[in-house]
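Dropping the structure in here first, questions after.
Heads up, one of the protein chains got dropped from this complex, but the rest are sitting where they should.
By written order: A, B and C. Residues from 1 in each chain.
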Amino acid sequence: MNTAATTTTDEHADSHDHEHHDPRLAHHFDSHQQQFDTGKLGIWIFLVTEVLFFSGLFGFYAVYRSLHPEVFLYASQFLDTTLGAANTVVLLFSSLTMAWGVRCAQLGQSRGLLVCLVTTLACAAIFLGVKSFEYTEKAHHHLLPGRAYQSPEHHDAAAHATAADGETAAAAKEAEAAEASVHGDHGDESLFEKTKHTLSYMTTVLWGVIVLSGIAFGLLFKNPNKKTLATIAGCVLVSAIGMQLGAFSSIGYHQLGHAEKPTDEEIELAETVPAEYAKQKEKIPEPMLARTFFSVYFCMTGVHAIHIIGGMIAISWLIVRTVHGAFTTYYFGAVDFVGLYWHLVDLIWIYLFPLLYLIN
Amino acid sequence: MATVVDSSNPKSDFPIQYRELNYLNCTKGWKSWFFTLDHKRIGIMYLIGVTVAFFLGGLFAVLLRTELLSPEKMFLSADGYNQMFTLHGAIMTFLVIIPGVPAAIGNIILPVMLGAKDVAFPRMNLGSFYLWMAGAAFFLAALALGGLDTGWTFYTPYSVTTGTAVRTALLGVFILGFSSIFTGLNFIVTIHTMRPPGMTWFKMPLFLWALYATALIQVLATPVLGITGLLLIVEKTFEIGIFDPRLGGDPVLFQHFFWFYSHPAVYVMILPAMGVISEVIAVHSRKHIFGYRFIAYSSIAIAVFGFLVWGHHMFVSGQSKVVAVVFSAITFSVSIPSAIKVFNWLTTMYKGSIRFTTAMCYALAFLFIFSIGGLTGLFLATLATDIHLHDTYFVVAHFHYVMMGSSLVGLFAAVHHWWPKMTGKMFNEFWGRIACLGVFLGFNLTFFPQFLLGTRGMPRRYYTYLPEFQNLHVMSTCGAYLLGLSSALMAATLIYSVYRGKLAPANPWGGASLEWQCSSPPPHNNFDHPPLAGDPYVMESVVYNEEIGGYVPVECQGANKGSVTASGDNEA
Amino acid sequence: MSDHVESDAHAENTQSCHVHIVPVKVLVGVFLALVVLTVITVEAAKYDTGALDVIVSMAIATVKASLVVFIFMHLWYDKPLNKLAFFFSIVFAAFFLCMILLDSHAYDNYVKGFTEDKTPEFLVKEPEAAAPAAAPAAATDAKPAADTKAAPAEKPADEKKPAASEKPETDKKTTPETIDKTDSK
Partner (left out) sequence: MQMKLFIPELLANTVAGFWFPSQGSTVAESVDSVYFFILWVCTFFFVLIVGLMLLFMVKYRHRPGVEAEKTVTHNLTLELSWSVIPTLLTIVMFWIGFTSYLDMRTPPAASYQIDVVAKKWVWAFKYPNGWIESELHIPLDENVTLTMASDDVIHSLWIPAFRTKMDVVPGRYTQEWFKAIPPSDEDGPVKYPLEYPLMCSEYCGTKHSEMVTKVVVHETRGDFDKWLQNAADIHKNKTPIEAGEYFYKSRGCILCHSLDGSIIKGPSFKGLFGSERTFADGTTGIANENYIRQSILEPQAKVVANFPPVMPTFKGQLTDQDITAIIRFIEAQK
């Protein structure tokens, strides 16, 4: 019925011959309303495919969690709930600004739209920054999917597990001695430090990006012919700053748990087991399939992160078009559609957060 | 020859027969094709791509059948044979049948049938074609990088452990999946929002219903294939232990994931063909289709039920008994809508005036083949018999009767039915019918013996076999040769017509749906004005006109009744 | 609610596009509600309520998701068709999940039985055994096998130990590379 209404244009057929000068209306549509409704249905159906795409991952999660609850109970303690919650709020806020941006677009307030979009982009970047910290930390504790996983239970011994396994008692002792010396050698470069180092490489790169894109932005800003390039540089700048912010604040948060200069004991702890786990009073024995949890974790958050990156690209594209003044009160479909996509990404995180971080 | 009526003169008596400018010649150069947003050109490119893939897949099939002439090794190595049947299956399903009718024929015909200027998202449409190309490229790359020997089903843990190019092929499948999703999305939105005035849901041609149902499946099922492929790639690369039992994974879970897409995909293959048959039988019998609503609803019913039955591929897989019983019960529900369709088609022919054009011959062949294909499905839905028949040549024969016999014969019917519309040329009916006869006989000779092979104990995917099966295998191989030759003859007939064929009138068969109202081939924008749509199956609304050699709307026959332009709207 | 969409479909002017516009107050209100719900779900997770845990956190997540879908994504004001589309995606996903869960639980007994009998063999030795070129793994496994059986003629598996004991460190470090090698094959 709706569709019939929007396509009823034949009585104006003659006047339509001249309407095609409007560059915002594609040639095969009769009206902006039709164009908008078409796009809206299109994006909803795309979201349907996204839901089913993720349903595969959720299915994988559901099967393994219901078959091996102990794995999830055990392994989820290695995830930092506070960081996860903070990230959730950041993402929710980005959803707010996106929805607000859609509203601005509908009302034709392009300045407001620009502000909202940039904020959304920044929030997305912060989310990724925090995520990259979490990934780095997991990687350093060898809490990785598949073969790369190493049990945190005998973390420091793990490096020599192969040796200790099949040997005579004497050989095993020897190996342990060797291990102790290895331990001593690397004592000054604890995992705690290594995490920071990896991140500091990342932040160095990010600083480079920030400086370069900042310069580009500054140079191009005033040039009306280079509007597009300037805006792209601006988007990169915002993304890099956002990521930097996210990474720094999570490092800061992580260090809060330790003294200004970590004591030897703390370094030891940080090195052998993840901080969250170290605090645990009663240790749950490690189940056999503990690594499956990290497969789930990395697959789900990884695919989600890819969607975030896709969303950031789409938002940057919107920013460029906004700067060019493409959107008006009757042509704002693109903003609405990217907004819908962004909300869906948010929606998936809303489920991922309790499913992965909050298992008790 | 018929009078050529100039499109600039709307007062002329007859609809425009031959336009100077049509979508094929309005612009020139390779760029005008490769960057075109015109749905018809994209459809033509799809058709060419699908044809090439079909002959490649067919070549593999002929080689496979030749190898099976003897119960011992002939000329292929065991690994070569395994790779060949895998690629035959993968190419035929992902590159030929799934995009065949919807993406190739559907792209060309759907908007014209709807009286629309284009599909809703022309750029996405072009994108989906390029994704198809990329997917095909990945398949070829897999072929070059050491082949693929998992069977098109990629069952774990075999696919995880084999050393062949599984990842490349899976990426191809992933990409092709998105191509399919975009096509489906486009069709759903187009059908919802771009119907012309007067075309309510129940005045839509049944082909559109079928495409709509197909698109629903494509959109709902294909993403799961995407994530399955992705997870399998990740599994193979990082050994994350989802599907690999050595690491605590569950190989049966993979089968669930895989068939959740791949069973509905069977309906992606057959539903559009059913839509084609509804059109062809009605038009060439000159009869209103019988039981329109039942056919339309049954398309949707097949699409919906098609989702609920994937487990019947897994009756012997170690799936639990409860689930097997549930799936067996639901599986039978799919057979009902198919039965309804067949009976409705038959009744449509009743008291008609049946013309044995090539397209109609294919449609009749479809009825015959699909009856066998559909009915043999009952054996496989029944738990007790499926235990014996699962993974045998009976299954091979069954799904070839449905997927090759029905879907591809449906595609052939569609190509012949709309060929004049697509190319503006008439093909040689005599050779067309000969090819059709060859396809029909060759097909049955190839696959009927395989039912017997299956029940007698011949497992599928066997490279050598017990000598008692040789006679039937030889019959089958002879049929395959005949089938291959006939398909080549069909292609030759059609291609010949492009260069030497007679010019086609706008409505050579007397169809009443909108696509026959614009000239052959259609102009770039299909319709200058949105046409008024009526009942697409009132064949009396067009009558044969000697002078033109085709059908014209009734109003045009008598003089001075007001003229009708090509786009079909009445100008006072 | 679909009034907003349809009201001006017949307008003379094609340059119009009518949709529902959500007020700022509502948007901010929804955001605050979402934050509050996030805090609640984090706090709730700290109390061990057993099986209820998942249900509670999923219920809260669903409330949050509905807020996002209906308000931020305007689905509440949207056309019935779009609602239907989204609804069906959820239904199909749910059916899919239910069936695979039903199935994996129905054969659970088999899997567990198998795990007790066999899996240790796969999993315990697995870090080494699966990497194809890991020689020590084979050596270590061969020994118990040889010991448990009273091998009559020869006692073979014992001589090659020394070679294995040198390897462990390098072995560990090369794990990533070995994985790469397996992949590239």
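One rule holds in what follows: a contact is a pair of C-beta atoms (placed from the backbone, for glycine too) under 8 Å apart; a residue touches a chain by one contact, two chains touch by 3 or more.
As the structure is a prediction and not an experimental result, all values here were calculated from the model.
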Among B:96, B:116, B:234 or B:342, choose the residue that contacts the chain missing from this document, as touch is defined above. B:342
The listed residue (B:452, B:503 or B:532) that touches the chain absent from the view is B:452
Which of these, B:48, B:74, B:144 or B:466, touches the one chain of the complex that we don't see? B:466
Identify the residues of subunit B touching the omitted chain, counting contacts across the whole complex. 78-79, 82, 149-151, 155, 157-158, 161-163, 245-246, 248-252, 285-294, 316-318, 321, 324-325, 328-329, 332-333, 335-336, 339-340, 342-344, 346-347, 349-356, 364, 367-368, 371-372, 375-376, 378-379, 381-388, 390-392, 452, 455-457, 459-466, 537, 539-540
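Rule of thumb we're sticking to: only the chains that are shown with their structure count from here on.
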Cα centroid separation, subunit B vs subunit C, in Å, comes to 35
Interface hub residues of subunit A, defined as touching at least two other chains: 6, 8, 30, 37, 41, 45, 48-49, 52, 55, 59, 63, 147-148, 288-289
Interface hub residues of subunit B, defined as touching at least two other chains: 192, 220, 224, 238-239, 247-248, 250, 253, 257
Quick check on the complex: what are the subunit C residues that touch subunit A? 2, 5-6, 8-12, 14-19, 21-22, 24, 27-28, 30-31, 34-35, 38-39, 41-42, 45-49, 53, 57-58, 60-61, 64-65, 68-69, 71-74, 78-79, 81-82, 85-86, 88-90, 92-93, 96-97, 100-101, 104-105, 108, 111, 115, 119-120, 123, 125, 127-128, 130-131, 134, 136-137, 139-141, 143, 161, 164-165, 167-169, 171-172, 175-176, 179
Which of the residues in subunit A come into contact with subunit B in the complex? 3-4, 6-10, 13, 26-28, 30, 34, 37-38, 41-42, 45-46, 48-50, 52-57, 59-60, 63-64, 145-148, 288-289, 291-292, 295, 298-299, 303
List the residues on subunit B that touch subunit C in their complex, please. 163, 192, 220, 224, 236-239, 245-248, 250, 252-253, 256-257, 260, 307-308, 311, 318-323, 326
